[in-house]
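Removed from the display is one protein chain of the complex; every other protein chain stays in position.
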Amino acid sequence: MKISLQINEGPYQHQASDSAIQFTKAALAKGHEIFRVFFYHDGVNNATRLAIPPQDDRNITEQWVALQKEHNLDLVVCIAAAQRRGMIDEDEMKRQGKDANNISEGFRISGLGQLIEAGIEADRLVVFGA
Amino acid sequence: MSLLHTVNKSPFESNTFDACLGLAKSGSTILLIEDGVYAATTGNSVADKIKNTTGINFCVLGPDAQARGIQGKLAEGIKVVDYEGFVDLVAEHDAVQAWL
Partner (left out) sequence: MVKKFMYINRKAPYGTIYALESLEVVLIGAAFDQDVSLAFIGDGVYQLTKGQDTKAIGQKNFSTVYMALGDYDVNKIYVEKESLEERGLTLDDLQHLVWEDEDEDWAEKDSIRLVSRAELSDVLDEQDVLLSF
């Protein structure tokens, strides 16, 4: 079965991202396909490569990236929500004339249409939030 | 058609659990996750609501209950599932409504 996920909250502040990661691992282990993970609202903060959690804590962005690499996950960060919160990739940095970027490898920035498409194409949409 | 509902807030902190219970149809499943698992303990003031609701399948996410130290205090009639069980519930129901 094809499953899409929507993540509404940033990492650490709320358990949503942790739950979504555990759910994703279980779904993949059971042979399901994760069609797309769409990050919205503060969920876009999952994609920062600049977070430095304490050494004895989990690194949520790295967990996503590891899953992405192993399973070729489509991790999509909403561009509108990301720009509002200062999450930009290299292309956006150049286009907007900013002096830095912070989106990790493994994530791609795209529009809200990707969320709707995720709902259309997948058999189920599961939302994690606060 | 039947829905899987997820509730992730303590019933003592918000009315999310009540809102879900009010709109969940007979034949649907309510899965308590994250802080939502506190609704599943025995002897609390919402226990009767679960006990008196017929036709709805109540489940609790075991890892979340265990993390909060309430795994030994879960009310009877509430099925404990792990993340793979969560995935199965998603697959078995027609759609998922997250009560955020």
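Just a few scattered comments:
The letters A and B name the chains in turn, as written, and every chain counts its residues from 1.
Going forward, a residue touches a chain if its C-beta (ideal position, glycine included) is under 8 Å from a C-beta of that chain, and two chains touch if they have at least 3 such contacts.
Remember, it's a predicted structure, so these values are computed and weren't measured experimentally.
From the set A:11, A:106 or A:129, the residue in touch with the chain omitted from the display is A:129, counting the whole complex. Counting over the whole complex, subunit B has residues 1-3, 15, 19, 22-25, 28, 94-100 touching the chain that is not drawn.
Along subunit A, the points of touch with the absent chain fall at residues 6, 8, 40-41, 80-81, 111-113, 115-117, 119-120, 125, 127, 129.
Keep in mind that, in the parts below, only the chains that are shown with their structure count from here on.
Against subunit A, in their complex, subunit B makes its touches with residues 6, 8, 33-35, 63, 82-84, 86-88, 90-91, 95-96, 98, 100. Taken in their complex, subunit A has these residues touching subunit B: 1, 3, 8, 15-16, 19, 22-23, 25-27, 29-30, 32, 124-130.
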